[in-house]
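Shown next, in structure tokens, is the structure this report addresses.
A single protein chain has been omitted; all remaining protein chains appear in their positions.
Each chain carries a letter (A and B) given by its place in the written order, and its residues are counted from 1.
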Amino acid sequence: MANDSIWKRLISSLDPRHYNIERWSYTLHRITGVVLILFLIAHMVEIFHISLGPESWAATLALLGRLGPLENIGLWIIAGCVFYHGANGLRLLLNQVFGLLLGKPRMPVYPYTPTSLGKNQRIAIWTITAVVSGIWIWAGLYILAGLGIV
Amino acid sequence: MNGSDEIILRVRRFDGTREWWQSYQIGLTGVTSVLDLLNKVREEKDHTLAFRQSCHMGTCGSCGMVINGKPRLACQTNISELDAGVVNVEPMHNSPVIKDLVVGLDSLIENHKKVKPYIIRGKKEEIFYAPREFEVTQEGTTQFLQFDYCIMCNLCISACPTVTIDPLFLGPQALGQAFRYLADPRDEGWAERLELVDDDHGIWRCHFAGACSYVCPKDVDPAKAIQLMKKELLKKRLLIRRGKKGAEITEPLQPHFTEEKLTAAPPLDFKRGD
Partner (left out) sequence: MTEVMDFDVVIVGSGLAGLRAALQIMKNDEGKLGIRVAIISKLYLMRSHSVSAEGGTSAVLYPEEGDSMELYAWDTIKGSDFLADQDVVWRFVNLATDEIRLLERIGLPWNRRKDGKIEQRWFGGLSFPRATYAQDKSGFFMMRALYDTLLQYDNWERFDEYFVTSMVIEGGKFKGFTAIELKTGKMVFFKGKAGIIATGGNGQLWRITATASSTTGDGYGIAYMAGLPLEDMEFVQFHPTGLVPKGLLITEAARGEGGYLINAEGERFMKRYAPSKMELAPRDIVSRAEMMEIAQGRAATDKVSGLAHLWIDLRHLGKEKIEKKLPMIRELGLKNLGIDLAEAPLPVRPTAHYTMGGIRTDIDGKVLNDGHGSVDGLWAAGESACVSVHGSNRLGSNSTIECLVYGAIVGDGIYKYLEQHRDKDTALPKERVDSEENRIFNGILGKESGGEDVYQIKNELKDTMESNVHVYRTEEGLRTALVKIQELKKRYRNIRVDDHRPTLNYNLQHALELGFMLEQAEVVTMGAYLRKESRGAHARLDYKVRDDQHWLVHSLAWYTPEGPQFKYIPVNITMWKPVARVY
């Protein structure tokens, strides 16, 4: 594995099977972060067309229009990414900058359950999951409203 | 466990050029752990199977491998807890495989050494020549004790997704040990060590996937150590904290290994001890 190509290694680093929930959220955070960057770039290209004049902007809009319902679904996914990435990012800031939710150094007691992956962390992750899912569904009602799906 | 029970052991093998899975069917008599199972296969079925072992009690760190997908110590993994009819064992990830289940540990050893894992004192002579111990409370000890449990088994490194992507990353083991000494009430290497970990392949590469703490067999909890160290590093960067004074010994230094002690003759008028 140490000799594998960077792509293979990248993929295996994103594979959280057999591991803890924090590693699942690591994978999600990473993927949502990258999706957001890609979206931002695409979005900047889109906006850039405004500066090229009304025709160019109209053409761009027409191009997007041809995506049909995919545009809405895409936007909905981006929205999900923003919510998850943002909320989970706050958790990560609490962990990494403020040293919170980790537990204190302590004397290990068997069976070992590391405090950094302990109850506080679980509560945070499941709260984030619940809240983000809720907001996401609510956002879906708006974004997907015109499509007749909901 | 019933003596007539049999199990299938599948081993990911490697002989320097070729990689393959090999299966063995073997009885469970006298077998508790996966390491017992491997030993039984080696003794009874295949003398060429290579794996490391020593203590059989989870303190030497020799027998790390990936068992049914998760990095674990073979001697500390009971067949019964796996709850499967087939046991799959592979060499640890993220380290070069040498033969069968044995991987090279050069980077583990090197990275550990890089973080200066020893007590640093402003006055170095104190270590060898102080006349007594540092007085430290049990609470003081608890600040680092957990991190001192590390048996250098390499499991956390095998689990760490950052090591997978950046093989030069210092890694959870070394960073955990940096914090172990940072948190020691006797140590005065706070600033020095923080500078060492604040590097391109250092502490900021950690994104807290927590896989290290999840697989660590000794509750070293490297993920905790690393996040707490990030906080210390931020304090240093923001100039909130500049250093650390260790516990003190005020008595004058004196030679520790003296000729008199070596050649001391026993007093002649001994009282019997009991």
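Worth a mention:
Note that in this section a residue touches a chain if its C-beta (ideal position, glycine included) is under 8 Å from a C-beta of that chain, and two chains touch if they have at least 3 such contacts.
Only a predicted model underlies this, so the values are computations on that prediction, with no experimental measurement involved.
For the chain that is not shown, the touched chains among those present are A, B, taking the whole complex.
Contact with the chain that does not appear here is found for just one residue of B:145, B:165 or B:234, B:145.
In the full complex, subunit A contacts the hidden chain through residues 107-111.
Residues 1, 15-16, 30, 32, 42-44, 47-48, 50, 52-62, 76, 78, 98-100, 102, 105, 109, 112-113, 116-119, 126-128, 130, 132-138, 140-141, 144-145, 148-152, 177, 181, 184, 186-187, 256-257, 261-262, 264-267, 270-274 of subunit B touch the missing chain (whole complex, contact as defined above).
Going forward, only the chains that are shown with their structure count from here on.
Averaged C-alpha coordinates put the centre of subunit A at 34 Å from the centre of subunit B. Subunit A makes touch with subunit B in their complex at residues 1-3, 6, 9-10, 12-14, 16-20, 22-23, 26-27, 29-30, 92, 95-99, 102-103, 105-108, 112-117, 121. Touching subunit A in their complex are the following residues of subunit B: 68-70, 93-97, 142-147, 149, 159, 161-162, 164-165, 167, 183, 207-211, 213-214, 216-219, 221, 223-224, 227-228, 230-231, 234.
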